[in-house]
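Every protein chain of the complex appears in place save one, which is left out.
And then subunit A:
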Amino acid sequence: MANVVPTRSEVLFLFRSLLRTARQFSDYNIREYTKRRTIDGFRQNRTLSDPDSIASAFSHGKAQLEIAKRQAVIYSLYAPKVKSIMDLKPCNSI
């Protein structure tokens, strides 16, 4: 399968899908990481101009989205009842 250069709207759609999937992670750390890595990854590849590089970055992103979708389901199945203290209301322990 040859790599096809994506349109601007396809890229934006992938970006939003990744962020939406990131928010579904029940685990605080994985959720924050997935959001951050998505934003940083797209920012880093913003300046790509070579069609081959754009196409391969896009297909890498799509593969990552598939992984994230599967793993968000798996994480939700084993989510602990008790949330991370980072997901609770601001620090009241002190």
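The working rule: a residue touches a chain if its C-beta (ideal position, glycine included) is under 8 Å from a C-beta of that chain, and two chains touch if they have at least 3 such contacts; residues count from 1.
Following the convention adopted for this analysis, contacts and distances are computed from a predicted model.
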item	value
Missing subunit (named according to UniProt) among the choices "ER membrane protein complex subunit 3", "N-ALPHA-ACETYLTRANSFERASE 30", "28S ribosomal protein S35, mitochondrial" or "Cysteine desulfurase"	"Cysteine desulfurase"
Missing-partner contacts on subunit A, residue numbers	24, 26, 28-30, 32-33, 37, 40, 64, 67-68, 70-88, 91, 93-94
